[in-house]
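As you look at this complex, bear in mind that one protein chain is not there, while each of the others sits in place.
Up next is chain A:
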Amino acid sequence: MSGQAGGGGETVNLDTLSVQQLSQVKKQLDEELEHLTSSFTQLHAAQSKFRECLRCVQQQDGKSSALQEGKQVLVPLTNSLYVKGSLSSASHVIVDVGTGFYVEKDVKSAAKFYEDKTNEIGANVKDLDSIIQGKTNNVRVIEEVLRQKMAAAPQQQAPQA
């Protein structure tokens, strides 16, 4: 049961660590995991946002279902107030590329833009997923060693702590 904290770098034999050190390591790992998991959720949210955008600009048989010239639309002025309008141009959309910049693109390249974004985030999600799995594994191993130590030396605990 020599748990090796993987993930590159130096490997430390967990059996040589004291209970205090182990619980410290576990605490640190727990914090990291929490942070990573929240990033994971955020990435997922971002991905589904981009996917929604992609769905809007995606064309079927050369035509987008959401974008049709002359189509009647309601333009929101506030959350609860709308004016009627019609789409004057269904061939171009304005895409938010980040940091306050917007680019006017045709529907096709907008679709490509969102596709790329979705894929990029998908790759990140995958990377993050494997990292999270590795960390979860480490936590499990440490918990195991910690339990063993606690069970092996319960009488030595009191003066040590």
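As a working rule, a contact is a pair of C-beta atoms (placed from the backbone, for glycine too) under 8 Å apart; a residue touches a chain by one contact, two chains touch by 3 or more; residues count from 1.
The rule is short, and it goes like this: contacts and distances are computed from a predicted model.
Engineer: Leaving aside the chains on screen, match the unshown one to its UniProt name from "Ribosomal RNA-processing protein 42", "DNA replication complex GINS protein PSF2", "Protein FAM114A2 isoform X1" or "Prefoldin subunit 6".
Structural biologist: The missing chain's protein name, per its UniProt entry, is "Prefoldin subunit 6".
Engineer: Can you tell me which of A:105, A:135 or A:149 touches the chain that was removed from the display?
Structural biologist: With A:105, A:135 or A:149 as choices, the missing chain is touched by A:105.
Engineer: From the list A:45, A:74, A:97 or A:150, which touches the chain that is not on show?
Structural biologist: Answering carefully, the residue with contact to the hidden chain is A:97.
Engineer: Under the stated touch rule, tell me which residues of chain A contact the chain that is not displayed.
Structural biologist: 94, 97-106, 109, 113
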